[in-house]
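Notes to accompany the following structure.
Removed: one protein chain of the complex. Kept in place: all other protein chains.
Chain nomenclature is as follows: A and B, assigned in order of appearance, with residue numbering initiated at 1 for each chain independently.
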Amino acid sequence: MAGKSGREISAVPASGIKGKLLSWEGALILILIGVNILGVAISPNYNVSNVLREMPRYLAEIFMMFGMGYILVLGDIDISVGALVCLAGTITVLSSNAGAPFGLAVVICLAVGLLGGMLNGFIATRFTELPTMIVTLGTQIIFRGIAEVLFETWGNGGGTASMADTKGLMLLAKKIGPFPIAFFCVIIVGVVMITVLSKTTFGRKLYAIGSNKTAAYYAGVKVEKIRFICYSLLGFLAGVCALFLLTATFGSNTTTGQGFEMEVIAMCVFGGIATTGGKGNLIGGFIAAFIIVCLRIALGQRNINTQIILVIIGLMLIISVLVPSISSAITARKKKAQT
Amino acid sequence: MKKKSIGQFLSGSREASLVIVLVVLLIVVGVINPSFLSFTNIRQIFLNNTLTFIMALGMLCVMLTAGIDISITSTLAFAGMSIGMLQKYDVIHNTFLLFVIGALIGIVCGFLNGIIIAKGNVAPIICTMGFMYIWRGMAYVISNNNWASGMDVAGFSDFGKDGAPGPYIILIVAYVVFFVVMKWTRFGRRIYAVGSNTEAARVSGINVDRTLTSVYTIMGFLAGLSGVLSVSIYASAQPNMQYGKEMDVIAACVIGGVSMNGGRGSVAGTFLGALIIGIISKALPMVNIPNFWQNLIKGVIILAVVILNVVTQRTMDRQNLLRREM
Partner (left out) sequence: MKKKVLSVLLATTVVASLLAGCGSTAADTAAPAAEAAPAEEAAPAEEAAPAEEAATEEAAPADDAAASASGSTYALVTKSAGNPFMDRMATGFQEAVEDAGGTVVIQNPEAATPDAQISVIQSLISQGVNSIAVAGNDANALTAVLTEAEDAGIKVLTLDSDVAPDTRAVFCNQAGVDQIGETLMEAVYDLTGGEGDWAILSATSQATNQNAWIDAMKKLMESDSKYSKLNLVEVAYGDDEPQKSTDQTQALLQNYPDLKVICAPTTVGIAAAAKVLQDQKSTVKLTGLGLPSEMAEYIGDDDAHSCPYMFLWNPIDLGRLAGYTSVALVDGTITGAKGDKFTAGDLGDYTIEDIDGATQIILGPPFKFDPSNIDEWKEVY
């Protein structure tokens, strides 16, 4: 397998993987604490209530992080989700304005996400020769394209639409104590997704496919069926993301969700999930997501140039993927020195 | 090698099936709007898409090694913005020197990508994603919320003026050089070898790390060059220039039959792929399709062509199998 030659990890016994992952997650927790200390140190307004208040817009993205984690573990990638968020949000807003009650609008939102994910899954599993990046690049343009057409043909034009009846959304935006509802939902979805990936046979199968698709196939794993399920799942979560994003924007426009796919992938990778598949853990991604969110909030409160924040995130991303190979190089050198 | 019949050629070669797609596209658009086939228009297709054409060559090399580079338009913006600012503040106005500076910036950006991917064993998409954020951010930082515009780049923009030969010459030279290098030089074959089977290449004595580094450096060079060209052609340097267009370049390569798993793809295919992307973006406004339909149609065409590629490949494989059985 080209490009995967450097990955010896699958040959290492399970305890080894566990040890290594644990240490990475330990480091992530330390970083998370560090970021929070930094936040308190640089901004007088960095406190729990403010952080929680600023969080909902970012929380919506974290839903997709879990689904993306599954796709990355499979060794695939999906760059259409940002556009899918736009499409789901748009259809929800337009159907609500056309008279659909809020409950129905929610169902529509999730259904559009699911259908979009299923379309990705269908093409990706039917034409397995196609790299998933190019499939989802195509659907990315198409999803946003459909949203653009809908704004003109169904909405009032102008590439934007806002929800007339926001009562339901207000309900979703409510807080329980200082915590927004989205926060609890993220935790619940997170626990379920993390458990499924790490504790069930379904989760194990994902790792098997990601490590070696052919081997998994011959071991009796229904590779294409599982891939289809994962794409559908990610699509569904994009629908969830669209719904919670609506609680912050009360509407949708042609730029909704722009760049989300990259931010979500960055969260996963920073959390230790390799894009080459078969490696990583959603717990890492979960912590990493909060690191990025807290860092953005902390630097934002100091009014640091938004572009510099992006540069910092880029640097963090590269350093985080370099650390494992540097540390393995160091241990290799040590071993050599010992013998 | 036996000669194939025309029928076999058409169903058997990926480039040939691309030519068919191209001809169909041209006929459809030409019937709806005959002025599409005018000389001026065809010339403008190349001029407006010079950047896609040139960067697709670099992307071809990167994808041949089973890699990908999504930082290219950020590198482009950083290089373009740098030379734009150099002119705005009247530091340098020499066209040649500006090209050299832009290309050098691109080379440095590309080299960083290459060294981290090769030596650090980092997945290309992640490394280049990091730099995508970094160089784009840097472009904004050095712009300091300013654009370099028509007045600032006055003499320089004559190079890329509509009708000036500069961009076409660069385009032709780039394609000829790459065609030769990829087909007939040791370096070109090494790139294919690394992409087809990294381990085998390593065992057979190819310095894989060096090949990878040089491939990304070439990509960076072409992205830097495109940055300079972009400022020249549009007489404007803005920090958000060509945002998101890396996907067009990748799409051009994939449409042109370059495999993302490495080792398969050609300069001719890349050219045809970039041409199809160029024609789509040029034709859509000219066939009186309302603006809001254009993205949807573009997406459908890209996906359709890519799927057609797969279908052709399957037929090819089946034919080969049949031939072997006979």
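Definition applied: a residue touches a chain if its C-beta (ideal position, glycine included) is under 8 Å from a C-beta of that chain, and two chains touch if they have at least 3 such contacts.
Note that the structure is predicted; figures quoted are calculated from it, not measured.
Participant: If you put the missing chain back into the full complex, which of the shown chains would it touch?
Facilitator: A, B
Participant: Check the options B:28, B:154, B:173 or B:311 and report the residue that touches the missing chain.
Facilitator: B:154
Participant: Looking at the whole complex, which of A:53, A:126 or A:204 touches the chain that is not displayed?
Facilitator: A:53
Participant: So which of B:38, B:185, B:204 or B:315 would be touching the chain we can't see?
Facilitator: B:38
Participant: To test your reading of the contact rule: which positions on subunit B touch the chain that is missing from view?
Facilitator: Counting over the whole complex, subunit B touches the hidden chain at residues 33, 35-36, 38, 40-41, 44, 48, 139-140, 143-147, 149-151, 154, 157, 161-163, 234-236, 238-242, 245, 281-282, 285-286, 288, 291-292.
Participant: By the contact definition given up top, give the residues of subunit A that touch the hidden chain.
Facilitator: Residues in contact with the chain left out: 26, 29-30, 33, 36-37, 40, 43, 45-50, 53-54, 57-58, 148, 151-152, 157-162, 173, 178, 245, 247-259, 296-297, 300-301, 303, 305-307, 309-310.
Keep in mind that, in the parts below, only the chains that are shown with their structure count from here on.
Participant: In whole angstrom, what separates the CA-based centres of subunit A and subunit B?
Facilitator: 29
Participant: Spell out the part of subunit A that touches subunit B in their complex, as residue ranges.
Facilitator: Listed in rising order, the residues are 2-3, 5-6, 77, 123, 127, 129-131, 133-135, 137-142, 144-146, 148-149, 151-152, 159, 262, 265-266, 269, 274-276, 305, 307-308, 310-311, 313-315, 317-318, 321-322, 325-326.
Participant: Flag every residue of subunit B that touches subunit A in the complex, lowest number first.
Facilitator: Touch residues, subunit B against subunit A: 66-68, 116, 120-123, 125-127, 129-134, 136-138, 140-141, 195-199, 247, 250-251, 254, 259-263, 290, 292-300, 302-303, 306-307, 310, 313-314.
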